[in-house]
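All protein chains but one are shown at their positions in the complex.
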Amino acid sequence: MLEISNLTHVYGSGPGAHHALGGVDLKVAQGELVCIVGPSGCGKSTLLRSIAGLLHPTGGTVTLGGKPVERTPDDLAVVFQDYSRSLFPWMSVGDNVALPLRRKGMDRPRRREAATEALEQVGLAGAEGKYPWQLSGGMQQRVSIARALAYRPALMLMDEPFGSVDAQTREDLEDLTLRVRSHHDMTILLITHDIDESVYVGDRVVVLSKAPATVVGDLRVDLPGPRDQITTRENPEFVHLRAEVGRLVRGMRDDPGAAS
Amino acid sequence: MLEISNLTHVYGSGPGAHHALGGVDLKVAQGELVCIVGPSGCGKSTLLRSIAGLLHPTGGTVTLGGKPVERTPDDLAVVFQDYSRSLFPWMSVGDNVALPLRRKGMDRPRRREAATEALEQVGLAGAEGKYPWQLSGGMQQRVSIARALAYRPALMLMDEPFGSVDAQTREDLEDLTLRVRSHHDMTILLITHDIDESVYVGDRVVVLSKAPATVVGDLRVDLPGPRDQITTRENPEFVHLRAEVGRLVRGMRDDPGAAS
Amino acid sequence: GSEPADTAQASGGGGLEKAEITIGALPIPDSAALYIANKRGFFKEEGLTVNIETVQGGAQAQQSLMGGSLDATQTNYVSTFLAVSAGNKLKIVADLYQATPNSFNIMVPKDSPIKTPADLKGKKIAVNSKRNIGTLSVTSVLKAHGLTEQDVTFLEFPFPDMAGKLQQGVVDAAWMTEPHLTAVQKNIGAQKLADTMTGPTADFPIAGVVVTEEFLAKHPKTVAAFQRGLAKAQQISASDRKAVEEILPTYTKIDAATAAVITLGSFPTSLDETRLQRVSDLMVEQGYLKSAIPAKTILPDSNG
Amino acid sequence: MTGRSLFDNRLLCGAIGVAGLFCLAELAGRTGLIDPIVFPLASSVVGRAVGLAADVDFLADVASTLGAWAVGLLLTVLIAVPVGFLLGTLPWVETSLRPVLEFLRPIPSVALIPLALLLFSDRFDMKVAVIVYAAWWPVLINTMYGLKDVDPLAKETLRSFGFGPMAVLWRVSLPSTAPFIATGVRLAAAIALILAISAELLAGGSSGIGTFILEAGSSPDALEYTVAATIWAGAIGVISNSLFTLAERRLFHWHLARTEGAR
Partner (left out) sequence: MRFLRALGRLWLVPVVLVAWEVATRAAEDVFFPPPTTIVARMHEMWFSGPAERLWLTDAALENIPTSVGRLFVGWLLASVIGIVLGVMLGRSALLSRFIDPLIQFGRAIPPPALLPLFLALFSIGAQMQIVTITSGIIWPILLNAGDGARHVDRQHLETSTVFGLSRSQRLFWVILPSAMPKIFAGLRLSLSLALILMVISELVGSVNGIGFQLLDAQRSYDLPGVWGTIVVLGVLGYLLNSAFLVAERRVLSWHRGANRTT
């Protein structure tokens, strides 16, 4: 479904230029959930923004469903890393979630209903009428997840979506994501720093090197489904994979030579 | 050093009022590092903002060094949860870190030097000249940590300071915090969602209930120092404490009655 | 009200081309006859409705004339000649006001060292508008005393501000007219230095009513009706000072008491080519006009 | 505590401020610092201004000025905001038009009104045109600067959900620029009032505050009348500004909530 080949991106120009992506190759099949991990500042968000068509990479191509991505593709949802800035302060939480649904041609009551349902799913029942700035950080993050989930996109891009919530809520959201994905046949790219999480939710874990980022590891996660927070995490395969990913991430950091 | 007694806070008034803090009692001794965990939206940031004097709680008292906190205490540093909005976009990263040092009466070269050093410590060597909006999320978070560390405050309040960085960097930052703390005799309050982290860095772990928040657990962490990412985490006491904290956090979530 | 209400629209009396016109007037004694005519129904008798609008000065009013928001306007003759020389096609259809002794004086502060117009050399003189009647008449006084325009500095101030400027010493003398002349004597004890309407400017024509050539050509009957109505009022103004005193407070902020004591100009009852020619000649003499404009060219051909 | 609550009363504080200025002005007149011949005493001016409230003709003048002001301001906003958006979002249009716009901006009303007199046969139209010409600049410029201040992430969020540029403009750029535009409108409101009066002053007419001042010019007390009418203009400014501020507070409470606080 998604094909990225030799993607490079340089921020700025001249001596102050920063090579963020150094030739990323990646293929994602329809319905897959791919986790991307990599050191902080390596270029994960840059990669995601290129896929979303929000940034014109300086080199390489991104094709989605066979067509090159030049502008933002249809039927896409993004959970931004900086969730607080991606919510509109002039709208209530309910309206924030319902707004994208206009694109789906839903009428007002149906939009409302869908928003309420999505907010309930992320544990924010009854918060529709509040404004984003009346919510805690974790709650804001969940609103932006709810907004993406309610949209039911074909492709969902999530940039550290569960970073600001407590452990229990995080697990719930992970399971929610898995559930929604299998119900609606979404393709999901999920950036995370939590190695356990990447193995737990991912069908594949892609490891990026530090900048300029390239793919240094692409592990298939062959864990039996449906996954479960307790049994899956006890599975020896899980433990093995997680150590493997950990080693890759750490390796990249210690040996910058491997990146190029 | 810090004494909080029966702290309550209500946001808004009338039927839409939200009881965030429901009588929090907490004592922190000089030089202690106390971790605070609790469900998302329970009132952790509210508590921290009351201590920093940024918010006038509706009830109860906060005293620092014997004196009630009415305005922002001296010699305090905060790493905000919403780090990206707490950096000044009109200043370079170096200036952002160096700005508070003016208060310490440092001259320009010394401020610069201190900023460079702090940035190096968080793994951002060479980023002084960039602007915050040229950095990735995790890098911005590290800048705000560097700013707080360079300031060497007597009391440091950190609101999920390591949420946006990769696992390896996170461990480095944890160790850095511990090191700086013991070198400069800081008192630190650290809010986190990572239970492992709370046990690893904390002298004590305080668990808050869901809103209205009260203290439902206050565990002393008796792990041998200096701590070490590998050996400490293998210590049976660590494993026991972490399970204990996990149980408390989860318990609070399932049984809201326990909160009052 | 300026719709080009077209020709043969027989409304009211006499089949006027346009039964309602808008005329601009300044809130000064000069335009008294217009208001008298309106109040006493002289225009109505001719089948004409006249709306009088206040204007700030001749120049803007002439522009309103061109733009069509006014059909006719009161204006002073100096402005008219200047406008005509600049290529505007205007016609004077009625005379309104003419100077009399002591209606336009140069005033100096109470204890001024300036005793005669000759002392004005190198001094500052306030006028309400440069390159207009004020400067023209003051210059002719200066000439009579051996000075030229270059020997003094003219500064522009509105009439109401002049008392203060004299008091502050910002200007050494001020060219003023009524009711400010009376007020400045009363309030700050200013003294008359010279009457500017003597000699070459004695009985000098001041103001009249103009329309555009085009308007006159299209609405000859309307203009004639207007002239007839105004002439009656002008007659009254010329012969009955009381009538003028009564009308003044209704369209200016001059109260009855002041109206009773101020010096008024005279209200000529006919348009006179030779008198108007004096304005043009004086303007040429002082360089306001490059060449003389025959007064005949700005008067209607047939004085109906 | 009572002192505090006293000072919380906007109306009272404002009244104290106004009274203070009044006393200062009166004092300056009484002590001869400002000669009452040169500039009338505050008390006589205020007396005159209060007296005008009972003058039916003057009230009609005020109403006439306010009519042109309201229509002019409304048109200003309707024109300037869309044009501001056009210039603010399409840089090439802005750079092309800039020389012409910047050339037009400094043309003063004294030069403009005579031209407007030539072009408009209706006085009301003329006033409105002059008002719009002078008052649209602050709205235009503030709109353009406000657009530069929109959080790019907010725009990207909407774009990522597949919304087109118009939707982004309408749903993100407009609301987040609105407080900036509001400041411009408040500026424009005062300029529009000034221009309405100036147009009446320069062009005359049958009613309006400016025409009133024009007529007062023939009075021996002309200065007092003029200043009294000016006080009315100022008072209208204060009232209209309060209304705008009130409206802003209601409309942009989200903006206040995010920015008020820590003092």
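Think of it as A, B, C and D in the order they're written, each chain with its own count starting at 1.
Going forward, a residue touches a chain if its C-beta (ideal position, glycine included) is under 8 Å from a C-beta of that chain, and two chains touch if they have at least 3 such contacts.
Bear in mind the structure is a predicted one, so any value in this text is a computation, not a measurement.
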Decide which residue listed in D:Val38, D:Ala60 or D:Leu75 touches the omitted chain of the complex.
D:Val38
Which one touches the absent chain: D:Ala68, D:Leu174 or D:Ile236?
D:Ile236
Across the whole complex, the chain not displayed is touched by subunit C residues 59, 63, 66, 82-83, 85-88, 126, 129-132, 153, 155-158, 161, 164-165, 168, 170-171, 288
Just checking the interface: what residues of subunit D touch the absent partner chain?
7, 10, 13-18, 20-21, 34-35, 38-39, 95-100, 102-111, 114-115, 118, 137-138, 141-142, 144-145, 148-152, 155-156, 179-180, 183-184, 186-187, 190, 193-194, 197-198, 201, 213, 223, 226-227, 230, 233-238, 240-242, 255-256, 258-263
Spell out the interface residues on subunit B facing the chain that's missing from view.
49, 52-54, 72, 74-78, 80, 82, 85-86, 88-91, 99-100, 102-103, 131-134, 147, 151
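The working rule: only the chains that are shown with their structure count from here on.
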Innermost chain, where centres are averages of C-alpha coordinates
D
Between subunit A and subunit D, what is the gap in Å from one C-alpha centre to the other?
49
Whole-Å distance, subunit C centre to subunit D centre, using C-alpha means?
36
Touching two or more other chains, which residues of subunit A qualify?
82, 85, 134
Just say which it is for the chain contacts: an open line, a closed ring, a star, complete, or other.
line
Can you list every touching chain pair?
A-B, A-D, C-D
Counting only contacts in the complex, subunit D reaches subunit C at residues 35, 37-39, 113-114, 116-123, 126, 201-206, 211, 214-223, 225-226
Considering the complex alone, what residue numbers of subunit D touch subunit A?
151, 153-154, 156-163, 171-172, 175-176, 252, 254-255, 257-258
Which bits of subunit A are touching subunit B when the two form their complex?
11-12, 16, 18, 37-41, 43-45, 81-82, 84-85, 123, 134-139, 142, 159-160, 163-170, 193-195, 246, 249-250, 253
